[in-house]
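As you look at this complex, bear in mind that one protein chain is not there, while each of the others sits in place.
Residue numbering begins at 1 within each chain, and the chains themselves are lettered A and B in the order written.
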Amino acid sequence: MKKLILAAAALALTAGMGMAQTIRMGTEGAYPPYNFINDAGEVDGFERELGDELCKRAKLDCTWVTNDWDSIIPNLVSGNYDTIMAGMSITPEREQVIAFSQNYTPPADSAYAALSADADIEAGVIAAQTGTIQAAHVAETGATLLEFATGDETIAAVKNGEADAVFADKDFLAPSVAESNGELVWAGEAVALGGGIGIGMRQSDTDLKKTFDTAIQSMKDDGSLNEMIVKWFGEDAKVFE
Amino acid sequence: MIPCAEDIGNYALRSVGIGERLLPRSDFTLCNQVTLIGSGMIWNLYFAAMALFFGFFLANALAVAKASRSPWARKPAEGFVFLFRGSPLFIQFFLAYQALVMLPRAGIEVMGFTVATSWLTKAWAGALLVLILNTSAYSAQIFHGALMSVPKGDLEAADAYGLTGWAKFRRVTWPTMMRLAWPSYTNEAIFLFQATALVFFSGFPAFQQRGDALYYASYFADKTFNPFVAYPIAAGYFILATLVLIGLFGVANRRLNRHLPGATRGLKYRPQLLR
Partner (left out) sequence: MFAQCADPKALEGLSWLMCYLTSGKHLLFYASFGTVLLLLAVTAPLALLFGFGGAMASRSRIAPLRWFGKIYTAMVRGVPDIIFFLFVPIALDQGIEFLRSRALCDNPVSPWQGNEFNVCAAAKMPLSTSPEWVHEGYGFTLAVVAFSVVFGAFAANVLYGAMNAVPRAQLETAEAYGMSQRQVNRRVLIPQMWTYALPGLSNLWMILIKATPLLFLLGIQDIVYWARDLGGAKTQAFSYPHPDWRLYYFLAILVFYLLMTWVSERVLARLTRRLSAGQATMGGEALRQAGPA
């Protein structure tokens, strides 16, 4: 209660002050290595490092907030935060609703991981995270879609046999496959989906979009973006030409 | 011409896997939402009806066990009731799913037969199991309370007629217990029905986008960014179904009390908080 009174007092104080440009960066915090909560309880990962660098270049004051994946777009458009950096691929469907910056990763592969390489990815049960492009893809194929709220649960579903395979970003699955001691293997062909990952913003925030576009371009030009991609996703990761 | 005819054709049975495979993805009309959320109600009704049906028998057994003099029957029943009444249903769903997926996939060998286990992780079975156990714990508490308040005079009268054992229980004790417990049990049934909305919000995944009313309501709320349409539609369905439920239990109540004067007036439903 005391905390709440303090909160109310602080609100009353800050309400009168001038508005510095503070950008609230929304992320999921459950999609390593893109973004996750590290053991100290802070947002960490490729997007954290990239976002902080972009904010530095654009001279913005950024803070990070986490939000569940399934409500991440609704909470952006209702103004709870200003950007989404959560491994969100640019798709025409999403572009009807929110604006994207230019992509900060090249169009990436999505892949199936399963307990055996010959798992039935055509007509079997495929786990995917709700509301992802991968889930939409599975819904269109002949396979049976099994939806989970987090990416972590989709991998768990394959390991315990609930699903025949998991379909997700290859870079997200890669560490789990590599560290499973051969339990998880790639199945089928990788599929290229989406137009790369971009920063999601409200369509009305045109200035912010320009600012981030410029910052991303400068990181593409001096090669620092490619370095960062290799650092987080390994030597084999796709980089910008 | 029925309004929404096309949507009803496509989506009225979508939640059980009949009809259009893909959910609507743009241009969400009111028809879309009303039909699909209504389709989801099939699951809520299924869960509530099945859980109440099976839970009723289990609850009776538990109530009798709880009233037993033998600690071998009483203690396990008390422990069961405490476990399921003392913890949130939401956590029970999570735990049940986590535990059920650990069962061996290939099935368990029992005396040469293989008992399949994989179906238990599906919501229709796993979540139903949790709901049955949950409602039977709450109902057992209600029935036990009623059993303790069966008037002594009724039992003495039964003795005077020479009724003993099972005949006495079936013809005197049990009907009186039901009569006493019925208003509270109606209340429990309503609570259980509303609890079915939690199934797809907890551990159990939606299979081929077949979900309950709230699953589709939140699907629309997320896609349209407008919670002011989808959730009230779901709420409307729940109110309707609750009224039907109260009506059905009222009929049962009249039957239970049919020998009493004035019983034809029916159950005056008094909301209680006995959960």
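Just so we're on the same page, a contact is a pair of C-beta atoms (placed from the backbone, for glycine too) under 8 Å apart; a residue touches a chain by one contact, two chains touch by 3 or more.
Remember, predicted model here, so these are calculated numbers, not experimental data.
Trainee: Quick one: which of A:Val97, A:Ala136, A:Val185 or A:Val239 touches the chain that's been left out?
Mentor: A:Val97
Trainee: Of the residues B:Thr29, B:Ser68, B:Gln98 or B:Thr164, which one touches the chain left out of the display?
Mentor: For the chain that is not drawn, the touching residue is B:Gln98.
Trainee: Hey, which chain B residues sit against the chain that's not shown?
Mentor: 82-83, 85-92, 94-95, 98-99, 102, 190, 194-195, 197-198, 201, 214, 217-218, 221, 224-228, 231-232, 234-235, 238-239, 242-243, 270-275
Trainee: Given the full complex, what residues of chain A touch the hidden partner chain?
Mentor: Residues of chain A in contact with the hidden chain: 1, 3-4, 7, 10-11, 14-15, 17, 19-20, 22-24, 29-30, 32-33, 36-42, 45, 63, 65-68, 71, 75, 77-79, 82, 97, 150, 152-153, 155-156, 159, 175-176, 179, 202-204.
In this section, only the chains that are shown with their structure count from here on.
Trainee: Between chain A and chain B, what is the separation of their C-alpha centroids in Å?
Mentor: About 38 Å, centre to centre.
Trainee: Give the list of chain A residues in touch with chain B in this complex.
Mentor: The touching residues are 70-71, 73-74, 77-78, 93, 96-97, 127, 130-131, 139-140, 144-148, 153, 156-157, 160-162.
Trainee: Which residues of chain B touch chain A once you look at their complex with the stated criterion?
Mentor: Against chain A, the touching part of chain B is residues 21-23, 25-26, 101-102, 105, 118, 121, 205-209, 218, 221-222, 225.
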